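For reference, the structure is listed below as C-alpha cells.
As you look at this complex, bear in mind that one protein chain is not there, while each of the others sits in place.
Each chain gets a letter, A and B, in the order it is written, and its residues are counted from 1.
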Amino acid sequence: MNDLVEVRAGVYHDSVSLMRVSQALTSRPEVAVAVVAMATELNVGLARDLGFELPPATPGDLLVAIRASSPAGLEEAAAELERQFAERVPAGGTSGTQAPPRTVRAAARAWDATLALVSVPGEHAFPEALDAIEAGLSVMVFSDNVPVEQEVVLKDRALARGVLVMGPDCGTAVIGGAGLGFANVLRPGPVGVVAASGTGAQQVTSLLDLAGAGVSHLIGVGGRDLSAAVGGRSTIRALRALDEDPATELIVLVSKPPAPEVARAVQELGLSTPVVPALLGPGQDDLTAATEKALRALGRDVPEWPSWPVPPGVAPGPAGHAALRGLYSGGTLCTEAALVAGTGEFTDFGDDEYTRGRPHPMIDPALRLEAISAVESGVVLLDVVLGHGSDPDPSAWLAPAIAEAGARGVAVVVALVGTDGDPQGLRAQAARLNEAGAAVFTSNAAAARHARLLLSRAGG
Amino acid sequence: MTLSMLYGEPRVITVGASVLEEALDRQAVPQTRVDWRPPLPGTSEALARVLADPRREQANATAVGRLLSARPQLVGVRPAREVLGLEPGTFFHAGPPITWERASGPMRGALIGAMLFEGLAATPEEAEGRLASGEGVALDSCHHHRTVGPMAGVVSSSMWMLEVLDAEHGGTAYCSLNEGLGKVLRYGSYGPEVVDRLRWMGEVLGPVLAATLEVTGPIDLRSLIAQALQMGDELHNRNRAATSLLLREIAAAVVEAAPGRAAEVLRFVNGNDHFFLNAGMAAAKVSADAARGVPGSSLVVAMARNGTDFGIQVSGLGDRWFTGPAGVPDGLYLGGYGPDDANPDIGDSTITETSGLGGFAMAAAPAIVRFVGGDVSDAVAATTSMYEITMAEHPAYQIPGLGFRGTPVGIDVALVARTGLLPVVNTGIAGRVAGTGQVGAGLVNPPVEAFTAALTALAAA
Partner (left out) sequence: MTVGTRPRARKAAPASRAPAVRHVSGAASIALREALESPRRPARVLASFPLAVYLEVRSEAEPYVIALVTGEAVRLPNAVVLAEPLDGVAPGDDGWVGDGVVEIGGLAVGARRWWDPAPPLGAADPARLPAALARLGEIRAGSPRRPGLDPAGAPAQLARGCLSGSLLDCVTAAERLIGLGPGLTPSGDDMLAGLLVTLRHLGLAAGAPRAVWLAGWLAATVTYDARTRTTPISATLLHCAARGEASPEVTGVLRGLAGPQPLEPAVNRLLRLGHTSGADMVWGMQIGLSAVLSHMESR
C-alpha cells in the first residue's frame, strides 16, 4: 500500500484548519484517504480503523496519514500537504520578529483589547476565558462542552471584575456592529438583544433589520445561562448593561422559558428600559410575533416579512402520503417550527450527536442533503441561516436538491434567516431557492405555518 | 455596571478556530490572534482546578510581589558552623535531597573532597567508604537551610559563607565562596590543589572578606545586579560585569581591612569571572524565599538539581519537592570533552532563573549567546518566550536590548503546563566521572514531570 504515516511532535493547528487540509488532500484523484488531525484518541482510532499503522502519539502531536493509489501520487500528496501547511503558518502578531502570544493573558498584556473570543476545544476553554476576565475583558466563549461548574466560576469572576461572559456554547454576538461567531450583518439601531439561543437571536435580529429598526448590540449568554444551575448570571448582567447603554431603547430577551426562580430574578431587576421577552415554548409568542411586539413598542410599523411563494404550476403540491419532515440546522428554529407546525418529524442537525467530529450544518450541508434526498413524499421544511461564519453560498447545493425533491413530488419550504447586508445576499439566495421550486420565508414561524397549510391542502 | 465593550470600536483577542478569525478580518475588526496549543498532556483537569482556586490570583500577586520587592544586601562572610550550625560530618548539597547511592559522579567527588577538607578522612578511598557506609555522615539539601550552592553545592562546617540579608522582608540566605575555574570542588574534583585552595579560602579569603564588609557596611546587591544586566551579564553563565562592580565596591576596603593580604585576595577575585555568581545566587535565594508559603500560589520558589534529579518547590506547597530526572545539557564543550563526558544537570544556580536572571535574561548577554546555542536573535527569543510563563516583569532588573523591559520573573506552574514552555536554564556542565571537573557549558531543559506533578499537587491542595 502507498501509505504515508507521520507523527509531528509539538505542531498544533485548530481542527477546522486541519479539516480543510484533509479535504484538500482527499479531493485529489490520486489520494484514497487522508487523515490530517491532532492525534487525539478519537482521531488515532479513526486512522487505525482505516488500516494505518501508527507509531505512539500524544494528543499534542499532529497525525498525518495518507493513502494514495501510487507511489508518485503519494509524493504529490505529500507535496500538497506541505504547501497547505505553509499557507497556514499562523498569521499571529503584528511585528515580524515578535512571536505571537501563546495565551490570552499574554495577548492582553501586549495589546489593548476590548474583548476576547475563545473557540478552543471546550475542555481547554476555561483557562483562556479566565485570562480574559482577569485582564478586565469581556469574553465570548464559542466553545461547547465546558462543564457547568466552570461556567459558574467564570461568570462569578466576571461579575466581580465588571465584565461579561458570553457563553459557553455562545454561537452568536454582535457588539458595536461587529459580528462574532455566527452573526448577521446588522445595521445599528435602538434594539438591544440578550440571547440564550444563537439561531433564535439571529431570527429576531434579522427581522428587526429587515424592518429597518436595527440593533445596538446582540449579547449572547450561552444556552445554559437561564437554567437553575447558572441562575441567569450573564443575562442579568447583560440586561443591566443594555439598560445603561444610551443607544438601546428597548431590549428583547431571547431564550427558552427560564427556570421559574430565574424568571423571577429577571423580572425583579427594575430596569428602566422596556424588555420584550421572546421565550420560546408552548403558549408563548413565536419569535416573529415577539419581534413584532418589539417593533410596536418602539412605535414602528410592522412590515410584511419578505417571502417568496411558489408560483402556481411551478411545483406540484405534495402528493401521496403527506407528512411533514423538518430538517434544521438551528436548534431553536427547529423547536419553534415544530411548535408552530404542531405535527411532523423534526431533526436538529446542529445537535451534538450530529456535530461530533464534523462541521456544523450551517457550514457543511452533507447530512441534510442526504436527509432531503431520503424524503419520498409530503413536505420538507428546512432553515437556511445566512451571515458571518455560515456557508458562503447555500443555494448552490440546496437549489438542485430542491428541484430534485420537486420532481419526486415533495414540496420544500425554506425559512431563510438573514439580512440584506449579509455576505451571501439575502435576496439572491431567496431568488435561487425560489426558482428551484421552494417557498421561501424570512420568518421561520411563517414558513412553518405555510408547511402546515400545504399539508392540510394535501389532506395529510 | 457599565460594560466597556459596548462603547467604542471592538478590538478582539481571538483564540481557537481560524474561521471565526477570518470572519472578523472581513469586517475590518482589529484583532490579535493567540498561537494556542493544547496544554501538556493530562493536565487540563488539574489546570482547571488550580485556576479556579479563589485564592490563586491574590496569592500569586502577594508571592511575586515579595519576590520583586526583595532588597538583597551582602552583609557578612562567616563560617558555616557558626551561621548554619553545621557539625563536622554533616554536609549540605545542591538540589533536592539525595543519598550517596543515587548520587552522580561529581556529587560524590565533591563530598569526598569535603571529607578530606574537613579532615574526616585521610584518603579519597577512606572518604568514599565512610560516605557509602553512612557512618558518622549526614547529607541534606542546601535549600532546607536557607542556603544554595553552585554545581555540587557541597557545604561543610569549615567553609565560609556569604551572608545576604533581604532588607525589605528580613530574610537571610547563604552561599559558599566561589573557588574559581579549573579543578574545583563544585565540579567534583577533590585533588590536593582543590583541598589546599579550600584551606586558603577558609584561612585567608573568608576572614579578609568578613573584615572588608565591616568596613564597607552592607553592599546593595539589587542595584549591583541591575547594573550588571545593563553591562552584558545574565548573572548565571556570565558574571564578568557583576564581579568587576563588586571588586570596585570592596577594593579599597580590602586594603584597609587587611593590608598584608589585600593583594592575594584581590588577585584571586580578579582572576575569577564567576566570583559574583555565589553572591548573586544568595541574593536570588533570599528573594525567592520571601515568596514562600503563600497558600494557593502557583509560583515556583526554587529550581535545583543534584546531578540526578531536577526538583522544584512551589510557594503554595510548602517545602515539598517535585522532581524528574535531570537532563544532560546541550552546549559547547571544553577541550576534547564531548556530550558523552557530561553529567546530568547539577547545581542550585537555577535559583537565578527562579528569580528572573540567567536564561531568563539571556537577551541582556549577547556576548555569551554562542556559548548557549545560537545568535542574538535566539537569546532575544529565549527571554521573550519566558514572559509567557512568568507572572511579572522585574521593576529593577531591566534589559537594554528590549527597550529596558523588566526581566521575566516568577515562573507560574500553571502557565508552564498551559504553554508547554519550560524554563530556559543556562548552566555549566560537570564531568560524569568524579574528579573530572568542568567539561562545558550550555542550556538544559527541566523535566516536564516536575511541573506537572506540582500542578497536580496544587489541584489537590
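Observations, loosely collected:
What we mean here is this: a residue touches a chain if its C-beta (ideal position, glycine included) is under 8 Å from a C-beta of that chain, and two chains touch if they have at least 3 such contacts.
These numbers were taken from a predicted model, which means no experiment stands behind them.
The chain that is not displayed touches the following shown chains in the complete assembly: A, B. Annotation: of A:Ala110, A:Ile363, A:Ala431 or A:Leu453, A:Ile363 touches the absent chain (contact as defined above).
When you scan A:Pro147, A:Gly176 or A:Gly409 for touch with the missing chain, the hit is A:Gly176. Taking the complete complex into account, A:Pro246 is the one of A:Pro29, A:Pro56 or A:Pro246 that touches the chain left out. Considering the complete assembly, subunit B touches the hidden chain via residues 2, 7-9, 17, 19-20, 25-30. Residues of subunit A that touch the chain left out of the display are 15-16, 19-20, 23, 27, 119, 142-144, 169, 171, 176-179, 181, 185-188, 198, 244-247, 350, 355-360, 363-365, 388-389, 391-393, 396-397, 420-421, 423, 425.
Keep this in mind: only the chains that are shown with their structure count from here on.
For the pair subunit A and subunit B, the distance between C-alpha centroids works out to 51 Å.
Residues 1-20, 23-24, 26-27, 29, 32-41, 44, 47-48, 51-52, 57, 377, 380-381, 384-385, 387-388, 414-415, 418-421 of subunit B touch subunit A in their complex.
Note for the complex: subunit A touches subunit B at residues 10, 12, 14-17, 38, 58-60, 88, 90-94, 97-121, 123-124, 126-128, 130, 132, 134, 137-138, 142-143, 147, 150, 153, 162-164, 175-176, 178-181, 216-217, 237-238, 240-242, 244-245, 363, 388-389, 423.
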